[in-house]
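In what follows, a single structure is set out as structure tokens and then discussed.
What you see is the complex with one protein chain gone and the rest in place.
And then chain A:
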Amino acid sequence: MSGQRWLVEVDRDVCIGSGMCAGSAPAFFELVDGRSRPLHGEVDADDEVLGAAESCPVEAILVREVGTGRQLAPEE
């Protein structure tokens, strides 16, 4: 996984503000007006990001590989 860069997006219309991602991966997500937002649109590959995306109850967090565009989360 090292060397990879990922794109992180949150669909704020889908987000229900559970606070899961911001609470478990605070280096990557924050709550603004009750909904989540990625702190950085592009990050070094990190399990914490994937863990948060997989835990999102409404699958509002999209993680893709830079370059290939391959979707890593949510599972399709």
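A few points about this structure:
Note that a contact is a pair of C-beta atoms (placed from the backbone, for glycine too) under 8 Å apart; a residue touches a chain by one contact, two chains touch by 3 or more; residues count from 1.
As a convention for this text, contacts and distances are computed from a predicted model.
Its record in UniProt calls the unshown chain "Cytochrome P450", which is the match among "Methionine ABC transporter ATP-binding protein", "Response regulator", "DMSO/TMAO reductase YedYZ, molybdopterin-dependent catalytic subunit" or "Cytochrome P450". Remark: the residues of chain A touching the chain excluded from display are 17-20, 22-26, 31, 34, 47-48, 51-52, 54-59, 74-75.
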